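Note that one protein chain of the assembly has been removed; the remaining protein chains are unaltered in position.
Read from first to last, the chains carry the letters A, B and C; within each, the first residue is number 1.
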Amino acid sequence: SEDQAMLKAAVERCVAAGGDAGAGDLGHRRAARATAAGFSAASWARLAESGVLAMPVSAAHGGMADDRMALLLAMEAVGRALVPEPVLDVAVIAGTLLDVAGSPAQQETVLVPMLVGRLMVSLAHAERAARFDLGHVETSLSQRGNVMTIDGAKTAVMAGGAADRFIVSARCNAGICFWLVRADAPGVERRSYRLADGSVAAELMLRGVTVTHADRLAGGLDSLDRVVAVARAAAAAEMLGVMTLLFDATLDYVKTRVQFGKPIGSFQVIQHRMADAYVLVEQARSQVVRAGLAPSADFPRAAAGAKAFVAEAALSVAHTAVQLHGGMGITDELVIGHGLKRLRVLALTFGDVAAAIDDYRRAA
Amino acid sequence: SEDQAMLKAAVERCVAAGGDAGAGDLGHRRAARATAAGFSAASWARLAESGVLAMPVSAAHGGMADDRMALLLAMEAVGRALVPEPVLDVAVIAGTLLDVAGSPAQQETVLVPMLVGRLMVSLAHAERAARFDLGHVETSLSQRGNVMTIDGAKTAVMAGGAADRFIVSARCNAGICFWLVRADAPGVERRSYRLADGSVAAELMLRGVTVTHADRLAGGLDSLDRVVAVARAAAAAEMLGVMTLLFDATLDYVKTRVQFGKPIGSFQVIQHRMADAYVLVEQARSQVVRAGLAPSADFPRAAAGAKAFVAEAALSVAHTAVQLHGGMGITDELVIGHGLKRLRVLALTFGDVAAAIDDYRRAA
Amino acid sequence: MDMTLTAAELAFRDDVRGFLAASLPQHLRDGARGTPSVFVEPDIGLEWQRALHAKGWLAYQWPTDCGGTGWTPVQRYLFEKECALADAPALSVLGLKLVGPVIARFGTPEQKARFLDRILTAEDLWCQGYSEPGAGSDLASLKTRAVRDGDRYIVNGGKIWTTHAHYADWMFCLARTDPDVKPQAGISFLLLNMRQPGVTVRPIIGMAGDHEVNQVFLDDAVALVENRIGDEGQGWTIAKYLLENERGGSCTAPSLLVRIERLGALAAAQSGGVAEDAGFTRRLARLQMEAEALELTELRLLGELAQGRPPGPQTSLIKLVASTMMQQIDELTLDVLGNDGLQLAGERPLYGNECPEPIGSKAAQMAMPTYLNNRAWTIFGGSNEVQKTIIARTVLGL
Partner (left out) sequence: MDMTLTAAELAFRDDVRGFLAASLPQHLRDGARGTPSVFVEPDIGLEWQRALHAKGWLAYQWPTDCGGTGWTPVQRYLFEKECALADAPALSVLGLKLVGPVIARFGTPEQKARFLDRILTAEDLWCQGYSEPGAGSDLASLKTRAVRDGDRYIVNGGKIWTTHAHYADWMFCLARTDPDVKPQAGISFLLLNMRQPGVTVRPIIGMAGDHEVNQVFLDDAVALVENRIGDEGQGWTIAKYLLENERGGSCTAPSLLVRIERLGALAAAQSGGVAEDAGFTRRLARLQMEAEALELTELRLLGELAQGRPPGPQTSLIKLVASTMMQQIDELTLDVLGNDGLQLAGERPLYGNECPEPIGSKAAQMAMPTYLNNRAWTIFGGSNEVQKTIIARTVLGL
């Protein structure tokens, strides 16, 4: 729709203001990655001002959660610009979870500050023993008298290096619940580490971390399903953006790079390989549109399918982009390598391709 | 070795005498397939005289079972000539089973006549409910007084259309045993049907078929393992022969077929596709050699691996051959289609690719 | 994509379902399921065509002023999806989808009056004379000559891969009317009566044993000048229009999705746990994801057509994906069926009383001939290699 087009343009302007990787300007990305947090606070503030961070949440909090297609268009723009800021991990994932499962007080004190960029929140759910089983949580809550404490270990806490708050999943009598935990709370040991895309994730050791009833999110594991669906669709859209960036860059390159006396794009093998990549881009776009159009009941399945399909298609196109760029493709100097590394991280959003395919299948 | 080269040449002469499909002469194949049996009795007799049928069995019966490489070379020649006669199903499979598990009397009255081409024997082991689980046999033997009868149903009895005797697997107290059953025995209902390669297989309904102790093979299910290994290696070798036939025919074709003013083999995409096919042929040959060289203990695993690998490689090359031959490739007029159809049948020898891979894995 | 349907579209879909339930007899459904090819034999094909013509739905790919239904792209999509679900026999594309639209677009009023209605009534069956022994993918090099002789052309040469030439009353063909200009420029689009001495048809039997295509020899065959479509030398333009039409404007995803769904059911009906094997389930899921993507890609293209844009090179993408997927489904079907999938009956047709009892299941009996015949999908109508080159040149500008 027209609003969506305008919105996309707005997002593009906003993300471009932070250096347009799409135009091959990696300066912003490099500078952002060089920081301890792995992203630029200034750009994060700009994203907050532009309303991008609020897009995933409901209108009550200034968002447009009902217009799923708008979010996917925005995430595509985020991917196409190789935005280093944690839009997916913080705004989409933590934002949606707080929006659907947070208490009014939590939304007031945590979500709202997060949306304006004053507070960083990360979901701490994954555990190594779970692999990609979202229902497998060994971190547990124990109660002595009226003191509640959380013990356990979390891994792959995305954007966790700069988080002020964690949303920690823990097993209790009621099942699996989510708890807001301050990063500086006693008993929280954070170990930050770099991921392939230069972002900073964290592992958490939780030893007798005290929480109160006020820290508990209203919604339980079931509310995670909604988050997973939105996150997978958003990840698929961001991957689509990265994929089109790499495809276009490669198309330009093969038209200009001369070997054996002519542009390599005039070689039939290169032409057919680009045609194959083009087909993947078009098909991936259709999958993202499907996820955008799917009725709520079918959305989790559509999102799982879109994420699995786009992840495989995008990685295939990225490998083609590296190969056709030759030596330049394997350096850190082009968007190609940065895009490939970002895709690797996005492809594991709430499970790998096999996990998404199995969810897609079972939901059918 | 030199003997092996001589032997291979002998087999080639012998099979070529029945019309050399390798040279594109499908006359013999067509004529043979037109018969009710699906093969030429004259060629079968010639194969018997030349000693090809005896190759799989032990020296005691005039064979050379110890020289596995010789058998594989011969089977490669059989494949390359697209021999329509059931060398694999009768000589290799039934022959090996009778050789390793048959009683002296059975070898005298059944194996020897079979080797000289006077008697056709087929293994009736597969059952639909088993899929490819070789240990799954529902056909059962029951005993009343001293009368033993077999009841059950068999499918995919290869070359079963012309069989005079069946080797029927049946479950009894002792486990799974093999029994020699006359095709014209009361209670045996044979339904013949054509397979993709034009051969004639059969389904059997067995209703109270009477057998005696003299009909029972000495060896049980364990003796089938040896047969399976030899059959898989032999099938891999025959597939290699078919594969090289199709590859060479396609290489000739792309050098001579002119489109857009030049031989299609001068187009880079065709060149690279042929290079890919060449790699598959060379790798497939290495797998067959491995199976030939493997020490006995490792042979079942090597044979499973060779068969799985060659089956996938050969079908890939066959699809390339069809595609590059264009319209001609999908007709019944070239060796291409005949080769593809033969490969489809060979690829399921004692299980499909997945079954062979799983056996290969578990044997590791 | 029920997700996108309006109330009116849902109502239309129910109309179609109702009509199919009432007017598509079981023996036609059996005939369709017993046909290992996209081309059905006239015995079942024409009966179904007449039923659709009576309903007024036959010419849905034609402009309204030639008897078209004026359906929206979504309606065409829904119609074809419901037909696939109901096992309706495929309509012969030769007259309805290939030459019909060409006559409607380029034909004179006389030609329209002379030919179009007889296509709908099936009084005329058609075949396509494009490929020649020396000119497969390379159409521009065709050798068949048409020499002007008063109000007629004398045509010499030959055509190959001519589907259903053994049934056809007419052939639309490309012939060289001017050997002295550059290849594409000297070609004209002629309608040629098959019922004449100068035309000889030789059957070509396919790998599966089916007689579907032929070689056609033209020795002093006659085509009337009044049956030339467009001007002399305009043949190449018309041929390209026809090829893009052939590739575009109808939906391949629905039938792919139907096949994928049935393959899942077929696997569940097999012993040995193939339906639970992760190797199988993920291959099937990947096919379904790809087909669902194609469904939307096709709807996006139909949307453009609705806005009056010609099919164009985009259709190469659909041809490429659909033909590749079709073959992947065929192969996966064989893998699922195991030994039963090896059967290949020699009898034809594989429906009616002459059809032999299948081994295991009807699906098993159809799997191998379908797989073998469908190898043609990536070859005819422009091979995959040609499609990729079209995409690279015209879409990507390489």
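Assume a residue touches a chain if its C-beta (ideal position, glycine included) is under 8 Å from a C-beta of that chain, and two chains touch if they have at least 3 such contacts.
What you see is a predicted model; the values in this text were computed from it and never measured.
Colleague: Consider the whole complex, including the chain that is not shown, and state which of B:58, B:109 or B:266 touches that chain.
Modeller: Checking the options B:58, B:109 or B:266, the one contacting the hidden chain is B:266.
Colleague: From the list A:13, A:131 or A:362, pick the residue that touches the absent chain.
Modeller: Missing-chain contact among the listed residues: A:131.
Colleague: Identify the residue among B:49, B:189 or B:282 that touches the chain left out of the display.
Modeller: If we include the chain that is not displayed, B:282 is the one touching it.
Colleague: Check each of C:8, C:22, C:181 or C:278 against the chain that is not shown and name the one that touches it.
Modeller: For the chain that is not drawn, the touching residue is C:278.
Colleague: Please give every residue of chain C in contact with the chain that is not shown.
Modeller: Its contact residues with the unshown chain are 277-279, 282.
Colleague: Could I get the residues of chain A that touch the absent chain, sorted low to high?
Modeller: Against the missing chain, chain A presents residues 126, 128-133, 155-156, 193-196, 198, 201, 203, 258-261, 269-270, 319, 322-323, 326-327, 329-333, 337, 340-341, 344-345, 348, 352, 354.
Colleague: Tell me which stretches of chain B touch the chain missing from the display.
Modeller: 251, 254-255, 265-266, 268, 270-272, 274-276, 278-279, 282-284, 286-287, 289-290, 293-295, 298, 305, 308-309, 354, 357-358, 360-361, 364
We take it that only the chains that are shown with their structure count from here on.
Colleague: Averaging only over C-alpha atoms, locate the centres of chain A and chain C and give their separation in whole Å.
Modeller: 43
Colleague: Taking each chain's centre as its mean C-alpha position, how far apart are chain B and chain C in Å?
Modeller: Chain B and chain C have C-alpha centres separated by 38 Å.
Colleague: Enumerate the residues of chain A that touch no fewer than two other chains.
Modeller: Counting only residues that touch two or more other chains, chain A contributes 268, 272.
Colleague: Specify, in ascending order, the residues of chain C that touch 2 or more different other chains.
Modeller: Counting only residues that touch two or more other chains, chain C contributes 385, 388.
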